[in-house]
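The complex appears here minus one protein chain, its other protein chains still in place.
Presenting subunit A:
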Amino acid sequence: MPHSVSPANSGTPNQVQDDMVVEPQPQAENAEAQTTGSTENQVVVNTEPENGNTQGDDVADQDMAMEDVGVQGEKVLESAVKEESKSEVKLEDLFADVESDEEFPSSTALNVKPSSPPEAPSSPVHVGPASKPSDSDVMRSFYQRLFPWRHLFQWLNHSPTPSTDFGHREFAFTLQNDAYLRYQSFPTSDLLRKDVLRLMPSRFEIGPVYTTNPRDRKTLRKSSAFKPLAKEICFDIDLTDYDDIRTCCDKANICNKCWQFITMAVKVIDVALRDDFGFKHILWVYSGRRGAHAWVCDKKARFLDDQKRRAIAGYLEVIKGGAQSGKRVNVKRPLHPHVARSLEVLKSHFQTDILHDQDPWETDEKFDRLLQLLPDKNLNEALRKKWSSAPGRASTSKWADIDALAKSGASKTLDAKALLEAKQDIVLEYTYPRLDIEVSKHLNHLLKSPFVVHPGTGRVCVPINTKDLEGFDPLEVPTVTELLGEIDEWTPPEGEKEGKAVQDWEKTSLKPYVEYFRSFVVALMKDEKDVKVKRERDENVADAMEF
């Protein structure tokens, strides 16, 4: 398929347009021919009449395309010319990314890709500080210039060659008007990119790989033939679930103090998935506001059925019940190795991040909650007396008081073991990850794609490198407007050769995140490839044995 536009003709719009018109694509082919956002010169090139059934929200555009069928070529040309006369640079920007999306890039060629010519950096993005991240101009520039389409494609496709792993994968778009388009699918990343640019979704989500192309689901004779086959196991941790124990912020707000909850959660879940379940390819992604997602991408993980997903979710779930259900941690003794290890990891966080930073039992009402969780009545009375007489005593001291009073013999009925266990439970209740377990249980759950922009904060959902987990600061994550500004400000380093290709994302603070993602994808693809080769070799050996 002639997807790629070679660097040679990228500068000549006519050729580009021709290329797109003659392209025999099964998907909606909508060439972007406008950048200013004015509707008069928006032209939809449509070579595929039946694509209307897949793009329900796009009726207007479709109609227009139908009318235009006869004079399509002309119009395209016309608008292209118009475009050229308006701003030459912009058109180049348009296709800047296209070049990098070569059909079959080898993994070695990853970082030496031809990019937009050196003039491109000077192209103004027209993003003032007042621009809101949801503005379609901003989003368009982001999707065009910064979104790592090819890495996303390789991540989901598990090989450079387009396969059904990507082609039968469901995408769901949330459009600017909050309409939700499900069951979108694309044979290649290029077509996904084009559709995203056409529809300008404020975000999009990734669903499972189905047995057939999700777009064809209604044409199947038996509806049962359309089933989800595989999806990464996902975990969703959201700070709102911590609202009853975090004192610094609430609702959608976060600060570095409460981000520590996510840090702890990532540590505990990550080590369990790796050591216990033997998964290797776990991608943690910042959700853009106040949480994190995990994508477990191992082949074994992707093909698990719902029962086994439930098993993992149940294995990892320690805190059960809602805010009203009293004691929420009920673990068996002796502690299961996973719980014991988690407790070990969480202990130090409990001292610093909870007792010191969160100070959860500062006031009278708040320390009542703590007393509820302690088993011994007499001890509780003694503690209550002590704490009531010293208002504002810090949680750290209060926590120490428990042991101090217990040792001093404030209670004759004290069961030291029960107290220790209760204290362990409290540590777990205040630190153990609170998972949104429904996300993990079902094969066909959709989850927001990495690298999309959170519409509220404008922050990009960047991957989190678990090697430098403590160093991750959600408030430092670049916003889309900052990034576009960085492109403009970028100047080629001194002594750098003219013509050396630099991708737009490399000019911005998105660079480390994209590079981390790329290395993750490369490792994943390598493992997938090894499996294939190994299997083939095994088969050969088996054959050889027969004769």
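Points worth noting:
By our rule, contacts are C-beta pairs under 8 Å (C-beta built on N, C-alpha and C of every residue); 3 or more make two chains touch, one makes a residue touch a chain; residues count from 1.
One rule holds in what follows: contacts and distances are computed from a predicted model.
The UniProt record for the undisplayed chain lists the protein name "DNA primase large subunit", from the options "Trafficking protein particle complex subunit", "mRNA decay factor PAT1 domain-containing protein", "DNA primase large subunit" or "Exosome non-catalytic core subunit rrp40".
If you put the hidden chain back, the residue from A:Asp135, A:Asp216 or A:Asp276 that touches it is A:Asp276.
Of A:Lys251, A:Lys332 or A:Lys467, it is A:Lys332 that touches the chain left out of the display. Of the listed residues A:Ile312, A:Ala406 or A:Val514, the one in contact with the hidden chain in the full complex is A:Ile312. In the full complex, subunit A touches the omitted chain through residues 275-279, 300, 304, 307-308, 310-315, 332-340, 546.
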